[in-house]
Each structure stands twice: as structure tokens, then as C-alpha cells.
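My questions will all concern the structure given below.
Note that one protein chain of the assembly has been removed; the remaining protein chains are unaltered in position.
A, B, C and D are the chain letters, set down in written order, and residue numbers restart from 1 in every chain.
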Amino acid sequence: MIEFKDVGLVYPNGTEGLKNVNVTIKDGEFVVIVGLSGAGKSTFIRSINRLVTPTSGSLLIDDDDILKYRGSDLRKLRTKIGMIFQNYNLVKRSNVLKNVIAGRLGHTGTIRSILSLYKKEDVGLAYESLKRVNIEEKIHNRADELSGGQQQRVSIARVLTQKPNYILADEPVASLDPPTSHQVMTYLKKINKEDNITTIVNLHFIDMAMEYADRIIGMRAGEVVFDGPVSKVTEKTFEEIYGRTIREDDLRGGAKES
Amino acid sequence: MIEFKDVGLVYPNGTEGLKNVNVTIKDGEFVVIVGLSGAGKSTFIRSINRLVTPTSGSLLIDDDDILKYRGSDLRKLRTKIGMIFQNYNLVKRSNVLKNVIAGRLGHTGTIRSILSLYKKEDVGLAYESLKRVNIEEKIHNRADELSGGQQQRVSIARVLTQKPNYILADEPVASLDPPTSHQVMTYLKKINKEDNITTIVNLHFIDMAMEYADRIIGMRAGEVVFDGPVSKVTEKTFEEIYGRTIREDDLRGGAKES
Amino acid sequence: MTKQTPSLSQTTTPSLYPAKTKAQVTLIFFIVIGFYLFSMYWTQRKMVGGFGDALGNMGVVIEKFFPPNLSVIPAVWDPMAQTIQMAIIATTVAAILTIPLALLSAQNITTFKPLYAGVRTLLNILRTIPDLVLAVVFVGLFGVGLFPGIMALIIFSLGILAKLISETIEAVDMNPLEAMRAAGGNTLQVIYYALVPQVLPQFTSFVLYVFEINIRASVVLGLVGAGGIGLVLDQQLRFYNYPNAMAIIILIFVVVLIIEYISNKLREALI
Amino acid sequence: ACGSSEGGDSAEGSSGDGGEKPDTIVMGFVPSQDSDTIADTVEPLAKRLGEELGIEVQGQVMTSYNALVEAMGANQVQVGFIPAFGYVLANEQYGVEVILKSERYGSGTYKAQYLVRTDSGIEELADLEGKIWAYPDKGSTSGYLFPANQLMQEFGYESGPQLETDFFSNTLSAGGHDTAAIAVYEGDADVATTFDDVRTELEEEYPDVMDKLKVIGHTQDIPNDTISVTKELDDELVKEIKEIFLSFNEDEEMIKIMNEVYNWDAIIEASDEEYTVVKDTYQKFKDNIEL
Partner (left out) sequence: MATYTLPPKRKKSIVKRLKHIAIFFAVIALYVWTFLGIDIDWGRAIERAFNNFHRVIPKLFHPNWEAAGEVTVKIIETITIAFAGSFMAAILAIPLGFLAAQNMSRSRFLTAIGKWILSAVRAFPDIILAILFVVAVGPNAFAGVLAIAVGSTGMLGKLYSEVVESIDMQVVEAMEANGANKVQALFYGVLPQIIPEFLSYAIYRFEIDIRASSILGIVGAGGIGTMIIFAANNRNWNEMGLILLAIIIVVTVIDFVSARIRRKIV
């Protein structure tokens, strides 16, 4: 369980990334965060694994305030949270297996990982994860030989190998074309259901959000302006999130310039 | 007027980019080409300004076969055809004005352009074009300081400065988020109507195609499999283009992996 | 909701790299290490002393350089200036000559294969010639003086610069070039509008890097009568005025640092 | 920086400090630029010396006498073939002692010469005033030190720099004896000071050099290149080395080698006093060489 309690975050340059955020995410939920660019979606997500550190309030994960974590506590926390990035963030020159097995770094001793002495079961797990996203035949290819969608699947496999309790995905499909986007979202959803991993995803497309989410959180200017199940999303919700009424275009997330 | 007569194109590696294409595009039309990835959309569009050269048939523009053009003929041809690219293709380190005025290169002497001695009217035209896409206030910014949508608008301004008779756009919105995509398409449509410039656009999204096009050309494996006004697009059209019946996903251009 | 336990049988556990790659990389690795060990043995076989006093001996010599006699610096300012001037001329000429050569030896700009290969080979050969040989040959050609020194620096810099810059050109984003071509620009216009802005920052920093190299190469040039600070340093060493030599070294160091500082500032301004 | 490898396994052991007989002797050789053929090997001498001594002798050719002097100071090299000027420094810095020197053209000394163009109208040293002087480099005994010293004495100048600026109108550091001569030949300078006689070396490339350049004077005698030893070397051993080298003079085969390779007629005894003249000259320049 993840609990944001009055969380605020002010960037060093004074920008308020998060304002007074109060959100509780239960285990196994599939939550999608939507909002305009700069609304604070990334900041929200990155707070959870402390890639950024909120400056006020408290953030509990499994009833423990992670804001005071440092060093090895932090690494342990991150070990149980998997993260998927917009640009996949694979090591382009390493092969797929090596990228995926990097998911086990948090569980592997430093020496062992430097010498590439993985446990058999780790390699097995990595292979299994690749199979789950149907990309096992690319195992020895270099990451930069793969298409965008394939790279994102590898990055999902990396997260799976990590065996996390939580998965964070920061606009995982923004660099992908629509069919591939759906593929990737489908895999995320499947994993969420099969393994009961709490999943939090940032998206631009509100209709895609509605299709996959259990629950939608709308953000605007660092604040949570909507929080509820998909069924509760109404015209008013759009108004709150985008600052105006819903139009046909919004179904593709679009807006003509007035 | 653009006429494809039995046009075929075989790439050096043997791939058939175009097969037996017969299409006539009248002046002032707004044509959208749709098709799967690899269908030959880009090849079609790039044949028109000879960025690629068809290997058989003839391609007439204003009743002149452009396939035999070389050197200065070719540059004159390109001067009257503007092109917009998926990745905007701006010179990132140059400022907006310099990027836009590059649209006049075909009309400017080499020496003059290298010494940056532009004619007053060219600079004025560039400014006018920037105004038309509402981005005149960024005139002195460097291109890499702009967002994707803004960059694409600059690239439209560049094309406008060229004062072309034809505009080709190769997936102009594929790198943009939906709201911005609509903005860009709206500008293209507006220019098409106001200046009566024949416009040919490649798109992935069939619903966006339907919204803006006068006429849709569907391609598959290098062949034209549909050609007609938007009103004639039926379920069968989708089958022809995508090789299967229409599904809800196609409206976002999406397809779940089976 | 079954958490899949990975099956751990041998067959499903793939190796990290394909066996072939593994074997090849291992082989290369051992060849390199083997050759290193051989080289170490080979180069040490004539060593008599061992390492016992190595540091002590070095210490004795290093001590002789201290304290540096900084009072000579005003007197050596002239040759230092001469060195800088030589480096400026050589770097400028090399930078100008590099432009066409780098374009001709960049695969993505010069599509005519024989021309590209020809220029590339020429540059490779230029790069192989040791600076000392260049200096000696040019002294043979032009007689002693600054000119052969400058010529040697030009050729030497040209080899390095053209290689570095042609590699930069090969790495640029070709899309803007295509856009310019689509707008009807001719080759020169395309290069000037789309290529130059992309390579300019790298170009500047490489040119300054070569400038720095040229300042240091002047030590070699002093040996063939090309003048400059290298000659003075050599004289001081020959007369066993080590503290003076140290002062000159410090001066060279400071000049190099200043160039580096300016170079960083310029790069920041351009990027 | 240098500690990254294990000791030289092949080295026979440490060279003795102070009076012990070492297992291996290293012989360093800096070829004299003041000679018309510049030898590039010390191998024949080292090999013979080793055979006679029954100790391994390694010969190394070096191109900088600074390096050789320092190496002798650190006792990394025990026997050095050093030009006169280098010897003076080695003696002053590290007490290196001369035992032998080479004999060329039947003499243990050589001279430096003043070269001018035949058609220049310069006939004697006094005519050099206001002219351009090309010298090989300031560390050259025959190319700079001796002629400079001679001119200073003759025309009453205090220091080298004074001579260069007040007596001559300009100077040119040519880098080598040959290039100094060529500078005069080509008209870039009016007088070159070189060893006697650099022109023979240039005859092949400049066939008319003998006619176009003439010698207007010589300096006093300069002692030839030395064979010197470090003070750590055992006296007995030094004596033995000296005798072996001297015995080469009787050996047909060695005479031939010395002549062909080093242009030497013989190896003769030498003492430190002979080099006093170089030492004195050096002392004059030592302190004001710093420009």
C-alpha cells in the first residue's frame, strides 16, 4: 500500500512539483495518472521510488515512511519497485539478456554482478520474463537492434525480473505508435492481473487511460484534481483536469487551438 | 496536377516500394495516404519531389515528366514543392528565423545565402509565415528550445516561405501528442484552403485521415488499394487497406496483439 | 494469479552471450593480454637495475628542478609568444584546409566512393608521419627557420583534425540536410545551412584541442631550428639549468590551462 | 606510475654501489654531432668489451647527453661515451671521470671552423661584425661554445648574449651543423660555426659546396669525445676496462670497426685536465645562457 499524506515537493528552482497530495493506492490496483504536460505526473511517480524527494508531508509504503530512507534502505525500497521509462532506458550496446538481468542487480552482490556470475535461477527468471512479453527470441540481440515497441517490452521484462511489488511507468507509450502502445499497455495490464502487482502509469491519452485503468488520478498544476474509478469519470472530470469542457477531440486526447 | 502513370519503384536491395501506381491528383486537393507500416506511403510521397526516383512508369507534374529531371531542373521542381517531415528536420542549433528562411534557398543565389544577405521581402515573407502558424514570437529562439508541436509549426512556416504549389507531408504528426497533432493538421488544412495549395499527407490514424481529407488513398504492399473521397470509405475499404475488418482499435490506429 | 516460478532446467537457462561471440572475445582478450605480457618481458629483458632505487633516483633528479627559477619568465616571454604565434598560424591554416578534406572524407557527404577512399587514404598516410620526420623533411626543403616548423605543424594538425571532423560529420543528423534538399537548395547551400550549424561546436573544440597540441609540439620543433619556447627549454636543459627549465615548463602549463579555459568558454557559448 | 610491474627477471642482479664488481655493465653512447658520420650503434665495442671482461656488457645508444649524464648519476650507466661538453657536466654534477678519448685523423683534438660564402667578401673574423651568425645549438662545443668564447676574447665581449646582440646583427639556431652550413650556403646567414669540416658531408647533396663556402678561421683545439666511468665503479675494474680498450688499438679487426663505424683511428688515454679548457668555457656561459 502506498500512502501520500500531505505530500509537497518544491524543486530547487522554486517550481512546485507537488502540492498537498493525499492519495492512497491499495495493493493490486492499476492506477493511471493523467494530466497536462507539466501537471506533476512524473514528479508524483518518481517520488514513490525516491528518484525525487518530496520536501514536505510523508509518503508511506507498506506503512513505512520512505522519505527518511537513505543508502541501503533506499536501495532495498527500489528493489521492490520496478520502473518503466518513456525512453526505455536500456543500455543500447548491451544485449537483451544482459539488460534484463540488470533487473536483479538489487538482489545480487556487487562482486558477483561485476564478474557477471549470475545465479542460474536469475538467468532462468530473466528468460522467463522475456517469454512473458513474447520477445525471447531476441535474447542475444543488442538492444539497439530492436524497434521501439520491442525495447519497451524488454524494459518490462527487466522490471518483471526484478520481481517487484510495485511497477511505476512514466509515459511508457509516449514514444510508440498507437498499435504498439496498445500492445505494451496490454502486457502491463496482464502482468498487473496475473501477478497482482500494483501498477501506476502516467498517460497523456485519456481514452487509453479509461480503457486500462481501474482508477484514474487527474492532476493539474501539482495538485490531484480527480481521483476515482473509471466509471466515475464524467464531463466534469475533464473540466477539472484540462480546465475546460470535454470535446470530441479529447477522446484522442486532442484539442484544437482556439 | 500530379499524375502517376504505371509508376513502379524497386529499391536497390530488391524491395518493391511502389507497384503499378496510377493516381491523378488535381490542383487544390487535400489527399491523405493511409496504410500499414511499410506499405509504401513514404515512397509514394518522396517520389513526387524525387527524393527517391521511381524505376518505371512516368510521373507528370503539370504535364511534365519529372523522372528525367536532373541537376537544376530538379532543384527548380523542388522549389515549387514544399515538404514537411515526421521529425520536423529543423536545424536544431539555428534559430527559428534562419530555419524558416531556409525555405527560400531555392530562390536565392549561393553566395547571397552563404553570406546571409537575404532580400528584405524574403525576411518579411518568413515572418508572415511564422505569423500564420502563430509562432512569430519565437522568431529568435533556437529550434531546440521549442516543443515538438512548435517545431512542426516552424517547419510548416518554412514550407510556406517556400511559396510552393504543392505540399507533401510525411507523417507530420507521428511524433506529436494528440492535441498538438490536431493543431498541426488544422494548420495544414487551413493553408490548403486559403492558398489553394495541393496537399498530400501520410497518416497512420485513419480517423484523423477521415476528418481532414478530401480524398483518401489507401496503400498496401506498394499498391494503391483504395482511392476515393472520404464519403466512399466503408468497412470494406478498411479490409483492403489493413487486410482485416475494422475494429474499434483502428479508430486510434491501434491493434492489440492477438 | 499464479506467480510463475521459473523453470530452472538447464535447457531453458540461456547463456549470457552466444557461444561464438564468447569464444571470439575471449580469444581476443587473451591475445591482447598475452601480447602485453610478452611486450613487458621483451622490453624488460635488458633491464639491469631492478626497481629498488627507481623512486629514489627519480627523486634526486626531480629535486634538481626545484625550486623553479621563476625570474627567467620575463626573459622567455618572447620565444613563448613566438610559439603561440606559430601555433596560431598553423592551427588557422590547418582548420581552413580541413574543411574541404573533412567533407571529402565523410562517407555521408561524399557519396562518390573512389574520391572518398582516396582522400581518406591520403589523410591516413599524413597522420602516420611522425612530427619529427615532418620537421626534418621540411627543414630539408625550406631551410631552417619558422616556416618549416609551421609547415610541419600544419600537416601534423591536418591529419588529426580532418579525421576527427570527418567523424563528426558522419555522425550528424542527416534529416535537416534532406529537408534543405527538398526545399531546392544546392549542395553548397545544404552544407552551409544544415551541416555547418551541426558541426560548428565540435569543430571549434577540436580546433582548440589541436591548438593546444601545437603549442606542446613546439618542443620538438625547437630541435630543428624552428625557434620558439622549445628551443629555449632545450638550451636550459643542455646547460643543466634545471630550475630555469622548470619555470619554462610551468609557463607552458599555464598557457595550456588558459587555452583550455578559453576553449571551454567558447564551447559553452556555441553549444 | 612505474610500480606496476614486477622487477626485470632477466637482469643479472644489482649493479654494485661503491667499489663492488657488478655482474652487468651498461655502456651508454651519445654520438657526437661534431663529426661527419654519426654512428648509431655501440654494439661492436660493447660486445668485445664484454668478451674480454667476462662480464655482460650492454650497449645503449641515446640521443640526449642530459639523459646519459643523469643515468650515470643514478649509476644506471657505468661507462659513457660522451662528447666533451656532456663530460664536463657529468663530471661537475656526478663526479664522472674520463679515462679515454677517441683519436680522429691522428689527433686527440679537433677544431671548429668559421664558414662563410666565398663571394661574401668576409676574409677574417673582424669582418663578421654586424653579420648574421648561424650556429647548430648552444649546447654544441664546436658549434657554439668555442667559437663564441674565441670571439668574446678577441673582440672584448663579456657574455654570450652580448656577443649575439652587439657583435652580430642576428643569430640563427639551426639545429645541426649541416643545417647551419646550409643556412649560409642559401644566404640566410653570413657565417656558420661548425666542426671541421662539415662540408664533406654535404658534398653529395650540394656538389659545389666546397667552392661556394670557404673557411676563414678555426678555433683552438677541442678535446675529442670521451670514454668516462662513474665513480662507483671499482678502480680495478676501471683499470681493466681501460686496458682492454687500449688493446683494441693493436687489434686489426677492431681498428677496422672503429674506423668504419665511428670514424676513429684509435682510442687513447685522457685525463680530466685536458677538458679544463671546455670546463672554463662552459663556466663562462653557464650563468648567462639564461637569456
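We adopt the following convention: contacts are C-beta pairs under 8 Å (C-beta built on N, C-alpha and C of every residue); 3 or more make two chains touch, one makes a residue touch a chain.
It should be emphasised that the depicted structure is a prediction, and the values quoted were computed from it without experimental measurement.
K.L.:
Touching the absent chain in the whole complex: find that residue among D:103, D:137, D:164 or D:201.
P.N.:
Considering all chains, including the one not shown, the answer is D:201.
K.L.:
Per the definition of touch given earlier, which of B:64, B:121 or B:207 contacts the omitted chain?
P.N.:
B:121
K.L.:
Among D:45, D:74, D:96 or D:180, which one is in touch with the chain left out?
P.N.:
The one listed residue touching the chain not shown is D:74.
K.L.:
If the missing chain were put back, which residues of chain B would it touch?
P.N.:
Answer for chain B: residues 97, 120-121, 123-128, 130, 136, 139-140 touch the chain left out.
K.L.:
List the residues of chain D that touch the chain left out of this view.
P.N.:
1-2, 4, 8, 26, 28, 31, 33, 37-38, 40, 58, 60-64, 66-68, 70-71, 73-74, 76-77, 176, 178, 186, 201-202, 205-206
K.L.:
Which parts of chain A face the unshown chain closely enough to count as touching?
P.N.:
With respect to the unshown chain, the touching residues of chain A are 49, 51, 75-83, 85, 87, 89-94, 98, 102-103, 105-108, 110, 113-114, 155, 158, 162.
Basically, only the chains that are shown with their structure count from here on.
K.L.:
From the Cα centroids, identify the chain that ends up most central relative to all protein Cα atoms.
P.N.:
Central chain: C.
K.L.:
Please state which pair of chains has more C-beta contact pairs than any other pair.
P.N.:
If you count contacting C-beta pairs, the leading pair is C-D.
K.L.:
Quick check: how many Å separate the C-alpha centres of chain B and chain C?
P.N.:
44
K.L.:
If you average the Cα atoms of chain A and of chain D to get two centres, how far apart are those centres in Å?
P.N.:
Computed from C-alpha means, the inter-chain centre distance equals 77 Å.
K.L.:
Using mean C-alpha positions as chain centres, tell me how far chain C is from chain D in Å, no decimals.
P.N.:
35
K.L.:
Would you please write down the residue numbers of chain D that are in contact with two or more other chains?
P.N.:
In chain D, no residue touches two or more other chains.
K.L.:
Where on chain C is chain A touching in the complex?
P.N.:
1-4, 6-8, 12-18, 21
K.L.:
Report the residues of chain D in contact with chain C in the complex, numbered from low to high.
P.N.:
Contact set of chain D toward chain C: 2-3, 5, 7-12, 14-15, 24, 26, 58, 65-66, 70, 73-74, 76, 89, 92-93, 134, 137-139, 172-176, 179-180, 182-183, 186, 188, 282, 285-286, 289-291.
K.L.:
Can you list the chain A residues touching chain C in their complex?
P.N.:
Touching chain C from chain A are residues 95, 97-98, 101, 116, 118, 120-121, 123-125, 127-128, 132, 139-140, 193-196.
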